[in-house]
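A single protein chain has been removed from this complex, and every other one stays in its place.
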Amino acid sequence: MGMSEVIYTDISEIKNIHIFGRMGKVRQPMPLLFNGSGIEVVVTGSDLWIDLETDSDFHEPWVAYEINGAFIGRQMLLPGEHRICLFRNMESSIPKRVRFYRELQAMGDDGVCKVMVKGLELDVNGSFLEVPKYERKIEFIGDSITSGEGSYGAVTDTDWLAMYMSASVNYATMTAKLLNADYHLISQGGWGVFCGWDNDPRHNIPSVYEKVCGLCGGAVAKELGAHEEYDFASWQPDVIVVNLGTNDITSFNQPPFVNPEDGQTYKQRKNEDGSLNREDELKVEKAIVNFLTMLRKHNPKAHIAWCYGMLFCDLDLTITEAMTEYRRNTGDTNISFFQLPDTTMETVGAHMHPGRASHEGAAKALSNYLRTMMNW
Amino acid sequence: MGMSEVIYTDISEIKNIHIFGRMGKVRQPMPLLFNGSGIEVVVTGSDLWIDLETDSDFHEPWVAYEINGAFIGRQMLLPGEHRICLFRNMESSIPKRVRFYRELQAMGDDGVCKVMVKGLELDVNGSFLEVPKYERKIEFIGDSITSGEGSYGAVTDTDWLAMYMSASVNYATMTAKLLNADYHLISQGGWGVFCGWDNDPRHNIPSVYEKVCGLCGGAVAKELGAHEEYDFASWQPDVIVVNLGTNDITSFNQPPFVNPEDGQTYKQRKNEDGSLNREDELKVEKAIVNFLTMLRKHNPKAHIAWCYGMLFCDLDLTITEAMTEYRRNTGDTNISFFQLPDTTMETVGAHMHPGRASHEGAAKALSNYLRTMMNW
Amino acid sequence: MGMSEVIYTDISEIKNIHIFGRMGKVRQPMPLLFNGSGIEVVVTGSDLWIDLETDSDFHEPWVAYEINGAFIGRQMLLPGEHRICLFRNMESSIPKRVRFYRELQAMGDDGVCKVMVKGLELDVNGSFLEVPKYERKIEFIGDSITSGEGSYGAVTDTDWLAMYMSASVNYATMTAKLLNADYHLISQGGWGVFCGWDNDPRHNIPSVYEKVCGLCGGAVAKELGAHEEYDFASWQPDVIVVNLGTNDITSFNQPPFVNPEDGQTYKQRKNEDGSLNREDELKVEKAIVNFLTMLRKHNPKAHIAWCYGMLFCDLDLTITEAMTEYRRNTGDTNISFFQLPDTTMETVGAHMHPGRASHEGAAKALSNYLRTMMNW
Partner (left out) sequence: MGMSEVIYTDISEIKNIHIFGRMGKVRQPMPLLFNGSGIEVVVTGSDLWIDLETDSDFHEPWVAYEINGAFIGRQMLLPGEHRICLFRNMESSIPKRVRFYRELQAMGDDGVCKVMVKGLELDVNGSFLEVPKYERKIEFIGDSITSGEGSYGAVTDTDWLAMYMSASVNYATMTAKLLNADYHLISQGGWGVFCGWDNDPRHNIPSVYEKVCGLCGGAVAKELGAHEEYDFASWQPDVIVVNLGTNDITSFNQPPFVNPEDGQTYKQRKNEDGSLNREDELKVEKAIVNFLTMLRKHNPKAHIAWCYGMLFCDLDLTITEAMTEYRRNTGDTNISFFQLPDTTMETVGAHMHPGRASHEGAAKALSNYLRTMMNW
C-alpha cells in the first residue's frame, strides 16, 4: 500500500487550527513552550504528519498525541528535525480530531530546550476543517504537580527527569477535558509563589508570569520569543486555577539557600513549636497578595480559584489569610479557595508525586467545583 | 431451645463498659443524648438484652446496634419501655463486642424525646470483659450533615423525619472507626455557628455547647441532666472537628426571620453582585472567633480542625478569615482548616443531603487528613 | 402531636398490594415463607403500621423494610404478636411506596419458625393506591449465598445465626431492583442440587421445589400451607436463576455422613489426584439434569440461567456437562450458564461468605448479563 502523497503546510498558514498554550509573536516555526502546549486540527484525509525541530541538553522534550480525544502515543524527542506520523491509512472521509502537545514543562534548567512545530503534512485528499470552539477557558498556574511530575514512572523512581512529567496524565488536562475547556498551563517543578522548595527566592512563579514564557532562560529565549511581554488581551480566561504553595511550605523544612546572584542566605524558618515563623509566613502572604493583584490586573474578569492540597494542605490558613488580605484591600470578591484531594499511598506516582489516580481524582473534584462555582 | 436465663444489671453498675457521647450527672437510667451516643460492652455468654425507656412526640428516636464492629439492626422506638435482644444463641465462650447507640440527633424540636438505658441482661454463663481502650478521642460538632440527615432514605424523599438521620451511616462514626477513636457528636440539623439556615439567630451551636446537651429543651431536660454545665475535664479530645457553616451560608439566600422571642427580624444579606454583605459576613466571623475561643477554653490541648465542604464550600474564605483573626488575636496555631469532599449526584442521599457514598468518601479523606496532621 | 388515628385492614382484603415470594392457599394471616418474601403497597396518609404474628425457637426471624426503594430498618422478631410502625408523620398527600419483607431464609432447622402478616393499619386520611407493575419476573434458587448468609456480620464472625442472613443485602434482591423485576427466592444454606455440604443426601433443593415451601418442616408446616403442591401457573417467571453447586462441590472434601433416616453412609469421593470420583460426579450431574427437567416442566417458557461462582467455580465443568446432557436429551436450548464474580478478601462478609460488596458486584454482573441475554 505504501505511503500516501501528502502536502506540507506551514503551521502558521493553517487557519483551521486550535492552539493550546501561551503564544508570543513567534509563530513560524511555532514554539510549544509549556507542557500542554500544542496544536489541534480536525482533518479529513487518510494520513497526517507533523514536522518539528527540537533541541535540548539534559532534559529532552517529550511529546504526546491523541486522536478523537484518546491518547495514542508518547515519545522522547532528541535534538534535531522530526517528522512524526500522527495517523495513516484512516478512512479518508471521516473527520479526525487530532491533538499534538508537549509533555515536558517549560524547562528552566535546560537552556537550549525547545519544541518548534514547523508544519503539518496532510494527504492530498484531506482538508482542514473547522475545529469546534471550546466553551470555556481556564489558566492553570502551578508547580511540579501541574507539570505532571511523577505522573509517569514507578513509585520507586526518584530521578528528576523529563520522562516522568506530562500533560497527558495531568489533572489540568483532565479538568479541561471534563469541562470542554481550552486551557493554558504555566508551571514549574520546585517553584512556589514566594520561593522554591529549597528556599531559592528566584524560583517564584509571579516573577515570570508576565513574560510569554519567563521560565525559559538563556540561549533560545530570544528565538522562541519567550521573553516578550505576554499579550494578556489575546486570551482572557474564565477561570484561573492557581495551584501553588506546596513548595513554599516545603522550604520551611529545608536548609538555607545561598543565592549565587547576591551571595545572600535565604531561609524560611519555623518556630520551636513547629509553627511557621510569622515574619516568614508573612513573606509568603505578601507574595500571594501581590500575585493576586497581578493576576487581576491582567485578567480583570476571570474568577481566580486557588486550588491546593494534592500533596497535603498545611499552608491552607496562610493562603487564605493572604486571600483575605487581598480581598479586604481591593474589595475583589471574585476569588475562591478550593482544596484538592490529597494524594494517598493508593494514588501516588513516581518520587512521591501524584500518580494517575490522584490526577483523576483531582480532576473530578475540581471540575465538579468549577461547574457549581461558575454555574457551568 | 427457648430463651436463656439472663441476669439484669443496672447500666450504672456495669464497670466494664464504654460510653459513647457526652454524659452529665444522670447515669441511672442513662440518657443517650446525641446521635452516636451509646454503650459498648465485651461479653461472653450466649444472650444479651438491653432495657430501655423512651419517649417522644413527633420525632421518635431510632437506635442501631452492631456486633464486633458490624451493623446488625436499626429500628424505631415509640414511647414506652423496651427490651431489645442484641444477640442470642451465640457461642458462649467467645467474647462479643457489642455497641448499641442512638441514631437520632438530640431533638430540639421534640420536647419530650429521650432514650434512657436502664440496664443490660446477660445470660447467666456470661460475663462483662474489659472493653479495649480506644487510642484516640475526637469530638465532632456539626449540623444536619453530622446528624446524618438523608443518610437513610430515597433521593426523592423530602420529609424532615427522624428515620432519615443516623449515626450508623455517618462520616463521623466512620472516621472514628477508621482511626480507632472514641468520639462525641454534637450536632443539630439546620443550625449554624452564627444562625440557622432560616436566619433564626437562636440556632447556633455555640449557645448550647457548654451544657451537657443544650439542644434538649423543655420538659425532659431536667430529668436528663441536659442543662447542667458540661464537665469538659471528664473527656478531653485529641481533635475537635467542627463541621459548621453550611447553614450560615444558606441563611444569606433565605427570607428574613422574625424571632418570636424578641419580635425582631433577622436576615443575612447579600450584595447586589451576589457577594456577602460585609457586615453580615463579619457577624459569622465573630461567631467563629468566639466559638474557637470557647472551644480552646474548654479543650486546651485539642487540635481544632474546621472541616467543611460536604454541601459545597462557598463559606471557605469567611471561615478561614475568622480562623486567621482568631490566630492573630491569640497566637494559637493549633488549629487547621480542611475541606471535605463535596457531595455529587452520584453520592447524594435523601433530600439533597449526603448519602452513604458521600459519608464514606468524607470519612476516608478526613481520616487520612488526621493521620497526617496528628502524626497518627 | 401524638399518634394518628389508623384503620386496620386484613392483609387479604387489600387489593392494591404486591406480594413478593411464593404463596400457597393460606392468605390470612399471610405467611412470609422465604427471605425476600414480603408485601409492597403504595399509600397516601401519614402513618402506616404492619401487624404480625411470629414464632421461632432457635432461629428467630428478622425482617426489614424500605420506603421508596431505600432501606430504612431491620430488626429481630421474637415469638409473639408485633405491631411495627413502617412510617409516621409523613406528608399525607404524597404517595409512599413501602416494602416489608422477611430477612431470614425458610428455616428448615427451626420447626416452629414463622412470620405471619395479619394486616396493615393506615391512617384515616390515607388510601391504598395501585402498585406499579414490575416489568419482569425472576425466580432465584440457591443456597446460603442466596440466603444472604454472611451479608451481615463481621468478617471474624463464625456463628451460624439468623441475624447474619438477609434479603436486604443480597444479590438477588439487588438484581431484581436493577431490572425492575418481581422476584421469588427459594434458598437454603448448606443445601445443594444433589446433597448438602456435609454429604447429607436429603439436603437437596429439587426435593422441596414443588411444594409451596418444602423447606419448612414439622409443626407449623400445615398452618402455613407450606406442604401444599405449589401452583406454578400462578406465577411464571421470565428467568430462573439457579445458583447451586457450591455445597455439592464442598461435600467432596467433607467426611462421610450417616443418614439417620436410613442408617446409610453417604460420601462424595475424590480421586487420589484430587479430581472428582467420576461416579459421584455423575450423581451430581444426574441431579442437575433432573432438576432442569423439573424446572422446565413447571416453567415451560422461562429462560433457565445457571449462575454460579460467588465462592469459587470449581464445579463449572460438572454443571455444564449436565446442562449439555439435558440439552442433548431434550433439545431445550432455552438455558444458559453464567459465572458470577468470585468473592475476594476485599468483598468477603461474615464466616467466609459474600459480603455487601460481593453481592453488589454479582448483582451488577448478573443484571448486565440478563439485559443482554433477554434483550431487556
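Labels for the chains are A, B and C, by order of writing; each one numbers its residues from 1.
Here, a contact is a pair of C-beta atoms (placed from the backbone, for glycine too) under 8 Å apart; a residue touches a chain by one contact, two chains touch by 3 or more.
Not measured: the values here are computed from a predicted model.
Note that the absent chain touches A, C when the full complex is taken as a whole. Note on the undisplayed chain: of the listed residues A:L48, A:V131, A:L161 or A:A176, the one touching it is A:L161. Listed residues A:R27, A:R88, A:R202 or A:K283: the one in touch with the omitted chain is A:R88. Although one chain is not displayed, chain A still touches it through residues 1-2, 57-58, 60, 62, 67-76, 78, 85, 87-91, 152-154, 156-159, 161, 163, 350. Although one chain is not shown, part of chain C still touches it, namely residues 273, 275-276, 309, 312-314, 316-317, 320-321, 323-324, 327, 333, 335-339, 341-342, 344, 365, 368-369, 372-373.
Going forward, only the chains that are shown with their structure count from here on.
Relative to the whole-protein C-alpha centroid, the nearest chain centroid is that of B.
Annotation: 37 Å between the Cα-based centres of chain B and chain C. Looking at chain C, no residue sits in touch with two or more other chains.
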